[in-house]
Every structure is written in C-alpha cells, then in structure tokens.
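Structure record follows, encoded as structure tokens.
Every protein chain of the complex appears in place save one, which is left out.
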Amino acid sequence: MSVEIPFGAVGANVAKLESAEKLTGAAQYIADLSRPNMLHAAIVQSDVAHARILGYDLTAALAVPGVSAILTGADFPDGRMGAFIKDEHAIAKDKIRYFGEPVAVVAAEDEETARAAAKLVVVDYEELPAILSPEAGLAPDAAIIHEELESYLKVFPAICDGNMASYTELSEGDIEAGFAEADVIVEGEFETAPQAHLAIEPVGALAEIDSQGRITLWSANQSVFRVQANVCESLNLPMSKLRCLTPRIGGGFGNKMEPHIQPLVVRLTQVTGRPVKLILNREEDFECVRARHPFKIRCRTGAKKDGTLVAREMDVLLDCGAFGDDSPGVLGYSLLMSRGPYRIPNVKCHGKLVYTNKIRFGAYRGFGNPQVSFAAEQQLDEIAAKLGMDPLDLREKNLLQPGDAWFGGGKVASNGLADCIAAARKASDWDSRTARPAPKGKRRGTGVALGAHISGLLGTGAIVRVLEDGSIALNTGAVDIGQGSDTVLVQMCAEALKVPVEKISLASPDTDGSPYNWGTTASRVTYTTGRAVVGASKEVEKQLKDHAAQMLECAVGDLELRPGGMVGVTGSDKEVSFHQISLRAHWGAGGPIVGHHTLVFDQPTVDPKRAIAKGLPFPQIGVYSFICTVVDTLTDEVSGKTEVDEVWTGVDVGKAINPSLVIGQMDGGFVQGMGFALCEEMVWDGPKLANPTLLDYKVPTTLDAPYRMHTTIVDAPEPDGPFGAKGAGEIGLVPVPAAIANAIASAIGNRLHSLPMKPEKVFRAMTEHDDAA
Amino acid sequence: MMAATFHKPATVDDAVRVLTDAGEGGRPISGGATLVAMMNAKLVEPDVLVSLSAIAELKDFGRAPDGTVRIGAMRRHRETAFESDLAGGQAVVAKAASQIANPPVRNMGTIGGSISFADPAADYPPALVAADATIEIAGPDGRRFVPAEEFFLGWYETAVEPGEIVTAVLLPPAPDRAVGHYEKLCRVAGDFALASVALVLALDGAGTVTHLRLAVGGCGGGPVRCPEAEALVVGAVPSAERIAALAERLVEDLDPVDDSRGSAEYRLQIVPRLIAKAFEEALTEMEPAR
Partner (left out) sequence: MTTKTQDVTVTVNGAARTLACAGTTTLLTVLRDDLLLTGAKRGCNQGVCGACTVLIDGRPMRSCLTLAANLDGAEVTTVEGLAPRGELTRVQESLLKQNAVQCGFCTSGMVMVAHDLLQRSPDPDVEEVRDALSGNLCRCSGYRALVDAVIDAATGGAA
C-alpha cells in the first residue's frame, strides 16, 4: 500500500515552526510569564514518609513581612483527582504519604520571601510505619497507605486490596501445554530502577482569578484538558470556572501529563485574589512530581529445538508510589507488551501494583514497555544462545506477521517490522558484527532488541477555519512539548488543503476555545489528532467545493483542490481562490467556513474469544509502531564502564510526516533509554531521595551519547492513519535497555538482570565471568 | 532578604583584612562555581563576601629560575588545563584541570577555590599531592607555606584558617624526564570522580623507578598517598607484580564511603586497576624518550 502525497507538505523536513523563537530566547515558558500584582509561591515539603498530620504552626511563617497567605490541607476542599483511581488530594490533607510531599504552600511578594517563610512552617506529625517497597506493602500486617481505597472512584474495573492498588492479568492459549511442548526453557528475575524524567524545565504554574471568580491557569503541561479535569476534581470546581492555557513547554516525557502543583496556585489565587506563580526548583521537581516505575519481573520463556517460541509467562510487581496516577495503566500496558512483537501461542501474564510511601511513579516515555522488554528481549538472546542460533534469526523466525493480532487479540493493521529488521541488519552489518575490532582495553559487544509501541487512546478533535483572505486557522488543543506536533499537524493540514505551511496559523491550546484533546502522551498526537486534522480539513474541502460549484456553475464532483489555495474544475483552467470563496462565505452566502472533526479511538484491545483479561484498564488502546535497534557497546576492561559506540535503528512509524522530527525522536529516545540503561539511578536513603540534584543524578552528556546514530525509516502506512502515519514518540526508547543488555552480555559473557547497568555491576559480572573462565 | 555585603579588594592584604573583620560570616569568593551553588541551595548564607577577582597578583602564572612554578589562586581551570608550561611531571596538574567538570565551569572555577573547598572527589587534590605542591596561604600574619599533603585534612577540611586565603599553588620542578598522569573514573563526562589516580613517575636509563609519587582521590576524606606502597616500586623495574603490590598496600589506607556515585566496595576493587592503568599510560608516554 502506498499513500498519495500530491502536494508535498507531508514527508518534507519542514523546519519546526517555533524554532526561531526558541533560538533567540523569545519563546516564553511558564517561568518567563508574569502578571501585574503577581504573588510568588513556595511549597513546604514533608520530612516524614508516612504520618498523620496533627496540626500546623504557621505563626512564625505568617510573621514574615511580605507573606500574603499560607494554605495547608485544611484550606483545601476534599476533592480527589487521579487518572485511574481518584486517590489524590491537591495537597496533603490529614495524612502524609511520601517524604517530600507538599504539605503547605506559601504566597508572598517575591519568591525569596515565600521560600524563607516556607522554611518556618511547622507541622506536627504522628508518624506511621513507612512502606518503602511493594513487598513491604503486601506484607500481612503492613500499615495501610490509603485506608479508603475501597471507596475511591475508579475509572476501570480495578481489583484492589489493602495496599494493592491494582491487580491485572492477561492470558492467551494454554500456558501449561505451551511449556510442556518446550525443549528449552529460560527463566529469570529482572529488576529495573526508577528513572527521573528530568525535563530540563522544572514544573511550574501561574493562576489568576477574575472578578467573576473565574480562573485562568497557565502551566507546564502535556494537556490543558487533563490539567483542567484534575484541578477541578481536586478543588471541587466546575470545569467551566477554569480556563487552562499553555506557554511553551520545556520537555515532558510523561512528567507533565497528570497534575503537579497546578491545584495549589489555583487555590492560592482564589484565596488571595491575586495572580500567583509557583515554579519548583530542581530538587523539588525531583522529589515531588513523579518518576518511572521500578519493576520486578519474573519471566519464563519456552521454545522448541528449532527455535519456535511456544510459551511466555511473566509476573510483574510494580511500586506505585504514594498515589495511583497513571500506574494502573502502566501495569496493564506492560502486560499487554509482555509478549513482544512475536508469535507466541501461549502467554500468561499478571502483575500487582502496590502503594508505597514513595514519590508517585507515573507515565514515562515507554509506559512500562522498556521494563518488560528488558526481561523478554534478554530471554530471547538466552534461548538463541542455548540453541546455537543467531539472535536476530531467532527473532525473525518468530516474528509477528502482517495480519497477526496483538497479544490479547487486538488488531494490528500495518506491520513493517520485517523491513525494520532488514534495515537494521543491513545498516549494522549484523552478520559480520563479531569481526569488528575493539580498541585496546575495551570489549566490544553487539546487541539487538525489537519493540512495538502503540499510538492511540481516547478523544481528540480539530477545527479548521478559512479566514476571510483564504488563509487557514487550525486549532487542535494538542500541546507541543517540543517533539514537533505543531509543525506536523500544520503539515498535514497543508497537505490536505494543498496550501503552503506558511498560510496556516496554529492556535495555542486553550480549554475555552480548543477542541478536546486528551493529551500529548501515548505517542498519539500525530496519529489521533492528525486524523482529526485531516477529517476537519476534508470537511473544509467539502464546504469550499460546495461554494465553488455554485460560483463556477459546475458539479461538485468536477472540482479539485489546486496547490496554493485554489479550487478548480478538473481538466479546465476555471478556478476560484480560497480568498474569493471565503469572501462569499463571510459576506454573501453560506456563512464562514469552519470544518471540525472529533473522534475517540475505538478499536478493542482484547478479543474476549481469544484472551482472558482481568483488571485491564484500556478497553481501546491503539495502533502499533515497530522498531529494531542494534547497538555496539564498548565495555572498559578496567572499570566495567560501558559506552554505546554506534546505533542502527529501523523504525516503522507508518509514514513519516516530517522525517527529521522522527529521527529526532529516535535519537532522543535512544539517549534517554541509554541513560536509563547505564547511568541514571535514583538513590534512596531510607524514605528520602538521596540524590535529588543534577550533581548527583547523572544523565548522559554529548560525550556520553553516541554520535553515530543511524535511523532508517520504513514505510508501512496505517490504513486509518493520517497519510498513513502512526506514532513515533516513545518507541525509540523501548528496545534500548534490552539491546544494550544484550550487547554487554555478548561482550563480557555474562548477563545483567538489573538496571542501571552501571560500571560496578558490569565490572562484577565481567570479573565473575573472567574468574570462572 | 539576607543580602551579603560585597567587597572586591585590590590587594591580598585588603582581602585578608576584610575577611578577618567579618569573622565567622565572611567568605572569599573566587570562581563562585561552588560557593554560589551552595548559596543558591541555602547551604551557606554568608554575611560578607570578599571577591578575589580584582587582585592582580592572584591571576598570575610564572616559573622561577629554579623551575618552581607558581599558579596564582585565581587561575581558572581552563587556563591551567591549557598551560603549555606545565610539562613533564608537572603536567599531572594540567591533566587534572582538563578533566574538571565541563568547559563553561572550567571558565569559572579556580585552583584556589577548588582546593579551599577540598571536595574529596575533586581533581586537583590528588594531582597536587602527586606533584608535591606547596600551598601558599596569606593571613593576618603574612604568608605561610603548607605542603599539599598536609593541606588536605579530610572531608572538606583544609589547613586554611579563618581570615586566611589561598594565594598560590607552587609546584617544584619534577625530576628530569618525569611524566605526570591523571586517571579519572566517573559516571558520565563532567562528573566528579568516583575514584581517581594521580601519578608522577621517572625512570632511569635502565628502566628502574627513580621517582614516584602517587595519590588517589575520591576514596576518603582527602587524597591518599602511601610512601610505603611507593617504596615497593621505587628502585625497581615497574613490573605488573610490583605495581599490584603497591596497589594492594595503598588500598589498605583508603577509606571510601557508599554514595550515589558508587559503593565503597567497588572503589576498593577499582583503584588497583586504575593504578595499573595510570602506570601503563605513564610508561607509554615515556616510551619515545627512553
């Protein structure tokens, strides 16, 4: 199948629309905004992990000149928010559930004053036993973190009990029969570590109340609509009373999708009547926003002698942290991904999500998929080794074929995985990989992992208007967090209407004026919002043609869109411009041209005839993108420190609307995944995060990231995707930890089962192997 | 807010005077790369800041006729890293400087500030011990000189007394044909050392070690040198066995802790290997000359 791109706006490396603004310092992020008479806020964080709040002493803090208000849990309504389980107040109320949780918030004339006063707030606690691991949370006599869990509102059929926030199960086939058939079985435990999102912009928000009590809220976010919903749920506010806007966003990766401190500034502006801004500093951002879930995974995979995979069993245990947030979704999604893009007839997976007294773990690029892939893709290499097969050959033998369904029975319409493998195999010269020399003192390894990831989920919309002069105004409500969706959506609109990109304006998301958009998450904007843009553009095309037919006195069917904003009669030079049509529509007949289209992703995740699912939170999930990543690593013989030398990726994103932006996602996803794999580690000292600073929590720099990263984009158009497009935002990260683990294993002869694969772990595995040899 | 008063004296004497008058709440500021970061985090809140930026004397680099090098306390890491006059054994200091942090921080940070702060994982301290440096300190009673080995007292503690400032680092000439090497292991580029080894080594024509000073960083409160361990190699050909013996002896003196950079256990495992690597590199560098 191929897609027609007659105009050429789609598929072009259009420079991102807002880049000049970012390059000259003109772009405005949340910290750059201010309002007249604005107050500045600072939070007070708990210094205990689990406690009942007995009282507050605000005397000293209130006495600081310049302090205008101090709010505690007592000053907040009793509403609860949460993506899947409504378990979270706007601020700690009655109880503290993790170390560093906001317990009070101060507004003052300037930030220094607010911060100084915040230090003077005294909170009286009755400490409760802190639950610091999921195992501790499941212990029979464990202190309960959410006593009212049972009564919380949940948006899915949650199976919960005690500290267990959610139990999920998914299976297909007959697991016992499957393993009985197997000639080789590999079994192992794997562990992944929490990862900080570390968008370089810390989170922040600014709220302003008007004389009718209506509030405008700007914040660092991935969805103005989720901000609106969360704030209103937690503050018991009608949604019509809150308008949410977005400035430029300095990166998200999942961190800014669900709420952070937005409800605090909204409450402060209500109480003080003045605009209030709150920007977290880096340490606070580390301590009280969210992080990637640590997983404990037990995985078992069986294959026949010829390499045919027959069974996979996986059991995962997730630390939820103090609040549900996106965790039930991450659990369910990780199980859905546990089979990987392979034909394995018998699969059984289950998992538990357990509340602990830690920062909430939540959505993070990959959404549980990199964690389960770390286990599953290593086991494929183990099986290949046992059978004496090439790891890539083993994968190809068991590949999910075009037409095959996903685990659970969901439909996979386009599947370019075989081409991804072919591209990565060729580019990496896979077959002669062992012949590549290593520099002195280093051991070279080559590893591969495949991956698949969805794009889809939930509702979205677009409005396309033809302005009086024939130029186009596009409005979608999708927040561009840097990945380039603004540009891509404009490119699609341009292609659909055959007008140059420069003739299209894009509205900034605004809950007052933009159509609903669930959010910039789940790799979904290009695919779902793109569909809405194309749908709305088609609607505009129809209206334009209706006008043109009357103006040119011909049948609608004889008309065509012509490049540059014209409608013409096919086979003739008769034409009218959008400008002429729009003037007629505005001043003469029919009314201004507005096209809109909304949709909700509606393909079922599970086919009940085929699979058994319990507690799975996504009835309708998405379409599938695919990837094959090959890495070459170099491990230092002295220290075990491992670097990635070169990367080759083949990726199927359906159709790349803007290839340079797809490559940007692959590069960025790779390096973020590499940090997760090799060096990023959140270290706890008891209940307290011990390294909430950039001096102590290290992410890759230019010198650590490989410069040689090669991406081949494979075309496999999605039938209902806009111009065939599928998502690209997360998939680049998904196979990275596994591919690096496989490379390290090939280099040192020993396999690592836990992340991060920091120097000392690799060193130990390497010396153990060398000593044994 | 608690704003500090800010002074920018033009002479060392004035700086010492203002600091002495300020007492406890006074702090010199050089590059600010550490001090301002700490002020931003409210870990220190000085009342009086004394900038050393306007004191010309502190910015100089020079070599005395006897070969002693004098590095003014305000010399930036970048300047020291690119100092072409730091050759032979003294190059260990330039090599350490080149591995501190990253280019913009190297444009800011100074040798005086770094050693006065004495982060146990910092790069200069082991290099200065290996180079047998002497630290020049100015105080109300004039200048005094402290050998690097006695300067670093452990865990952010130095021989500098309140009211004093570091004015220069003096490097004695290293023996002829000596080579200096600095080996640093860190998690990512620009990080402080998980562990580091600084080494100044000279051999005679027969390949026996005539001079050796070796110090380890990141494995305790300050740089660790062990003359007894060095003695296992001095006067002999530096064979792998002898180097291993040296390392084994030196490791006994290390006192690392677990931190977010790595475990104490790993540091103890890795130091002997870093030492071996440092020797290897130094010997390779010597080869053309030998």
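Each chain carries a letter (A and B) given by its place in the written order, and its residues are counted from 1.
Please note the rule applied: a residue touches a chain if its C-beta (ideal position, glycine included) is under 8 Å from a C-beta of that chain, and two chains touch if they have at least 3 such contacts.
All figures in this text were calculated on a predicted structure; none of them were measured in a lab.
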Contact residue for the chain not shown (choose from A:Gly482, A:Gly565, A:Pro617 or A:Pro737): A:Gly482
Sole residue of A:Leu474, A:Cys628, A:Val699 or A:Ala716 that reaches the chain not shown, by the stated touch rule: A:Val699
Option touching the unshown chain, where B:Asn107, B:Thr210 or B:Ser263 are the choices: B:Asn107
Interface with the unshown chain - residue positions in chain B: 1-6, 8, 29, 31-33, 36-37, 39-41, 45, 49, 51, 53, 78, 101-105, 107-108, 189-190
Residues in chain A touching the chain absent from view: 13, 15-16, 18-29, 31-32, 65, 198-202, 248-253, 281-282, 481-484, 658, 660-661, 663-664, 666-672, 693-695, 699, 701-703, 705-707, 709
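One rule holds for everything that comes next: only the chains that are shown with their structure count from here on.
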Computed distance of Cα centres, chain B from chain A, in Å: 44
Residue ranges of chain B touching chain A (in the complex, touch as defined): 1, 41-42, 102, 185, 187-192, 194, 260-263, 265-266, 269-270, 273-274, 276-277
Touching residues (chain side chain A, partner chain B) in the complex: 112-113, 115-116, 283, 441, 638-639, 641, 679, 681, 683, 690-691, 693, 695-704, 758-760, 763, 767
